[in-house]
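Encoded as structure tokens, here's the structure I'll be asking about.
Heads up, one of the protein chains got dropped from this complex, but the rest are sitting where they should.
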Amino acid sequence: MDKIRNPYGRIAIHVVLIVFAIYSAFPFLWTTLQSFKTFRDANSRTPLFWGFEPTWENYREVWLRSIPESGGATIAFFLLLAVVLLICALLFARYIPLPDWLVYASVGLGFMFLLWIIPQVVDVSQFYDYFINTIIVTVGTIVVSISIGCLAGYGLARYAGYVGVIILIAALAFRALPRLAFILPYFYIGSITGLTDTHFLVIITLVAVNQPFTIWMLRSFFMEVPKELEESAMVDGANRLVSFVRVIVPIVWPGIISTALFSLLLAYNEFLLVRLLTQSNWTLPVAISRFTGGEDPRHLTLAAASAVSATIPIMLVILFFQKNLVKGLTAGAVKG
Amino acid sequence: MKRGTFFAFASPSIIIMTLLMLIPLLMAIYLGMTRLNFQNVTNPEFIGLGNYTDVLQDEQFWRAFEFTAIYIIVVVPLVIILGFVMALILDQVSIVTRGIYLSIFLLPFIIVPIVGSLMFKQLFEASGPLTYLYQEIFEARFRPTELFVKLLIISYGVWYITPFTLVVYFAGLQTLPADLIEAASIDGASWHRKIRHIVIPHVNSLTLFILLFTIMDAYRVFDSVFVLSDQLNPIYRANTVMTYTFQQATLVQNLGKANAMAVITVIGILIVLIPNLYISYKGQIAER
Partner (left out) sequence: MKKMIFVLAILMLIVGVPGMAQESNSCNVDAPAESSEINMIGWSFPITDFYAAELELCNDVENLTINTQLLASADAQEQVRLALSTGGDSPYDIVHLSNAQVGEWGGAGWLTPLNDLVEQYWDEYNLSDIPQVAWEGVTVDGQIYGVPIVSNTLHLIYRQDIFDEFGIEVPETYGDVIEACNTIGLDNRDYDAPFTINLSAGWAWEIEFFQFLRAFGGDFLNEDLTPAFNGEEGVQAVELLLDVANACMGEFGYTFDLNAQEVAMQLGTLPATNMWASRAANMSDSERTDLADVIAYAPAPRVTEDSPRAGSAWNDYYAIPATTTNDIELIFQIIMEVADEESQQRAAAVGQVTRLSSSGFGGPYLEAAGITVAEGIGIYDKHPAIAIVRAKLGEFLPLVGTGDMTPQEALDAAAAAYIEEATAQGYIDG
């Protein structure tokens, strides 16, 4: 659309955008404020936006069982420094004179090492375990879901038969079904096979629930790739699978990342399924739901600290991949 | 691609979907015909269609269905209109500014729903800023009522889904054919005429896509209702089909009836979606 040039119109546009930005961010901002307050300040009937004594105590209580007796500040400093360095390495990967994949792999390893070392040096609380569970479930879901989804999406993009259409439509129908229709039988299956409360069951069920959406989305990315590409590769003697992995996947990589982000949001967000299928290996949403029962008197302060804690990691990931997320949101759509 | 190769590629996905969607669905239909609770999980007793008729006669189930329908009918148009308008406005500013605004606008979409609705609720706790505002303006004591909680659930739905529609429409606007707009401007067409005759027809297919997905997701709304109604306090009558099914399974401990209920809600959404599935089917057949 052409731009409005009227100066009052321009001002109005920015006012609307700012108001909408406040509307989008306000609940998060308020909760962040609450998370830095003492029990009393957080419960004050006159809401305190400023003028309170900020405290880290809520975060301490959420994440740590006890404060290290000495050197706590040093440990915290080095851990924070490591996190910042790793994030910087990610952000500036292209300026580092090493192959990109090497940088990404080492950053990944670095984060894994950090996650492993933290419980060794500080006395972390249960919340940390839930955080680790969340990472395991999320990563597991993404890996399985995307690998089998790519194969199926590619097959569906290239196969013109009747069966393909049937599968696509069936998948669309499955996408629409309410979760509980599956979860109660999952609980049943899990209890018969003894798989309840395992990461495996959660991952595999999340993969299944997510599969319809994944194959539709990936299929639309594969359809964009001209057929001639893999045909020429196959002429050179590669079979379909090899040409798929060597030629097609690299081209569609940005699309695969977009799809992976949706798997990430799905697995990270899932509450109901995890709640009914795990009894001790909870993920963060289930752990946080403890504050929603109207029974925990620290439902303002501790809940706020854990809510913010659960949001920051996902915010970092999405900020980093924002372009892919936006691309993914529009992928299936724009072509109609 | 040959049929054999296709199946070789698609089989892992098809097997997972069959094992973990089709079979559980069939199991749910069967479990819905049993008397099943936490005392006889390993040994359900077959009782025929009793649970299904029970559900259909259950007033509370229909009330939950009604609220779900209201939720869809209110939330879906609101997110479409709000998303479209905001996309048009966002389209007006420079590319750098857009990026910054977009990161903020995406926030509601990426916050875990359980956490997001918890944050929403914090605004209306006794110490919340909006509670304070209400009490100052109306000089009345603020406590949540049925209407208020329902509105809150709907507002959260709008807050959470709007970023999705906004981004989709925004991307659609980027593909708007520039020559058409230019021609219209030369003819002296007003802004709102351009929107009506060029932009809206251009994004029509997007609207269909959004409709399909928002209806699907709104139909199974659970997390936000669970949190915002104080874990399903009956006084708010804010049950949706999903939360009511959940309640039957856990609090009332009637797993058989819960399964029957889940199956009936499946049938419900399929009936709504059949026209859409048929259109998709036609489209895919034509495309191949």
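Per-chain numbering from 1; labels A and B assigned in written order.
Quick note on the criterion: a contact is a pair of C-beta atoms (placed from the backbone, for glycine too) under 8 Å apart; a residue touches a chain by one contact, two chains touch by 3 or more.
Just so it is clear, the structure is predicted and the values come from calculations on it, not from any experiment.
Enquirer: Any idea which of B:26, B:41 or B:70 touches the chain not displayed?
Expert: For the chain that is not drawn, the touching residue is B:41.
Enquirer: For a quick check of understanding: of A:3, A:40 or A:227, which residue touches the chain that isn't displayed?
Expert: Counting the whole complex, the residue in contact with the absent chain is A:40.
Enquirer: Who touches the missing chain here, B:19, B:126, B:200 or B:270?
Expert: Answering carefully, the residue with contact to the hidden chain is B:126.
Enquirer: Please identify, in ascending order, the residues of chain A that touch the omitted chain?
Expert: Touching the missing chain: residues 38-40, 43, 45, 65, 126, 129, 187, 191-192, 194, 196-197, 276, 279-282, 289-290, 292-297, 299.
Enquirer: Could I get the residues of chain B that touch the absent chain, sorted low to high?
Expert: That gives, for chain B, the contact residues 35, 37-42, 45, 59, 126, 141, 143-145, 230-235, 237, 250-253.
By definition in this document, only the chains that are shown with their structure count from here on.
Enquirer: Can you list the residues on chain B that touch chain A in the complex?
Expert: So the residues of chain B in touch with chain A come to 1, 3, 5-10, 12-14, 16-17, 19-21, 23-25, 27-28, 31, 41-42, 86, 88-93, 99, 101-108, 110-116, 118-123, 125-129, 132, 159, 163-164, 167-168, 171-173, 175-176, 181-182, 185, 191, 194-195, 199, 205-206, 208-210, 216, 219-220, 222-223, 226-227, 230-231, 233, 241-242, 245-246, 249, 255, 258-259, 262-263, 265-266, 269-270, 273, 277, 280-281, 284-285, 288.
Enquirer: Would you tell me which residues of chain A are touching chain B in their complex?
Expert: 1-4, 10, 13-14, 16-17, 20-21, 23-28, 30-31, 34, 42-47, 49, 148-149, 151-152, 154-156, 158-161, 163-165, 167-182, 184-186, 188-189, 191-192, 204-205, 207-209, 211-212, 215, 240, 265, 268-269, 271-272, 284-285, 288-289, 291-294, 300, 303-304, 307, 310-311, 314-315, 318-319, 322, 325-326, 329-330, 332-334, 336
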